[in-house]
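Right, chain A next:
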Amino acid sequence: MIPLSWYLMFAAILFCVGMYGVLVRKNAIAILMGIELMLNSVNINLIAFWRYRSSDGIAGQAFAIIVFAVAAAEVAVGLALIISIYRRRSSVVADDMNMLKW
Partner candidate 1 sequence: MSIETIVWLLPLPPLLAFFLIVLFTNRSKALSHSIAIGAAFLSWLGSMVVFFRAIRTEHLGSNPFTSVLNWLPTGDSWFQIGIRIDPLSAGTLFFVAWTVLMIFIYSVGYHNFGQPQGDHDKPGLQPHGATIADEHGHTHVVPSIEPMYSRFFAFIGLFAFGMYTLVVSDNLVTLFVGWEIMGLCSYLLIGFWYQKPSARAAMIKAFLTTRVGDVFMLLGIAYLYSAIGSLSYSEIFKPETLQKLVSTPAIGGILGLSAAGMIGILLFIGTVGKSAQWPLHVWLPDAMEGPTPVSAMIHAATMVSAGVYMVIRMFPLLQAGSEGGHLTPAMSLMTVIGAFTAIFAATIAIAQNDIKRVLAYSTISQLGYMVAALGIGAYVAAAFHLITHAFFKALLFLGSGSVIHGVEHGVLHTGEHVDPQDMFNMGGLWKKMPVTFWTFLIGGFALSGFPLVTAGFWSKDEILADAFGNGHWVIFITLALAALLTAFYTMRQITLTFLGEPRTESAQHAQETSWTMTLPLVILAIFAVSIGWAGISESFPVIGGLLPNFVHEFIGGTLTKAPEILPFNIWPLIVSIAVALGGLTLGWLVYRNQKAGAEDPLKIALGPVHTMLKRKYYFDEIYNKIFVRPAYWLADNFTNQILDRGIIDSVLHFIVRVASNVGHIFRNYFDKPVVNGFGDFVGEGIKKIGRGLKFIQTGKVQQYLLMALVLAVGAMFYFVFTFVQH
Partner candidate 2 sequence: MYFLSDPITFIANWLGNLLLGWGVTQPVVTVILKFIGAGLVGTFGFSLVIFTIWLERKLYGRIQDRLGPNRVGPWGIFQTFPDMIKIFTKEYITPVGADKVVYNLAPILSVSAVLLTWAVIPFAQTIVGTDVNVGVLYLVAVGGIGALGIILAGYSSNNKYSLLGAFRAVAQIVSYEVPMVLALLVPVLLGRSMGVNSLVNAQSIWFVIMSPIAAFIFFTSSMAETGRAPFDLLEAESELVAGYQTEYSGLKFGMFYVGEFLHAFTISALTATLFLGGWRGPWAEQIPILGVVWFFLKAFIVYFVVVLIRISMPRLRIDQMLNFNWKFLTPLALVLLVVTSVVDKLFYIIIPGFNIVGGIIPWVRAGVHLLVNAIIVLITVQILKTHQIKGLQVVRKPRPVAVAPEPPALVIS
């Protein structure tokens, strides 16, 4: 049987990798991918806690569903923004977008 610890550690590692990606990558879309990784690790945690700690209830799963929805919306809007910025500034590098209005 797989103890809960494995899942948690895996999720933690995945989370930190995503974090690293977000902090380090130059390309805005890569940052979004990093965020996706982090969200997925959070989901794994949720489902793991649901399965191991309170499998009779439904809270874990419900929140996982919500995280799914939020992640989808976030990516959609994020990418739209990036594309519109790209169209105006013809650059996707995060550091170039350092002014509120140009």
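Keep this in mind: a residue touches a chain if its C-beta (ideal position, glycine included) is under 8 Å from a C-beta of that chain, and two chains touch if they have at least 3 such contacts; residues count from 1.
If you want to know what made the cut, all candidates are chains of the complex that A comes from, given by their letters.
This one's a predicted model, so the numbers in the text were calculated from it and none came from an experiment.
Of 1 or 2, just one candidate touches chain A in this complex, namely 1.
Of all residues in chain A, only 19, 22-24, 31, 94-95, 97-99 touch candidate 1 in the complex they form.
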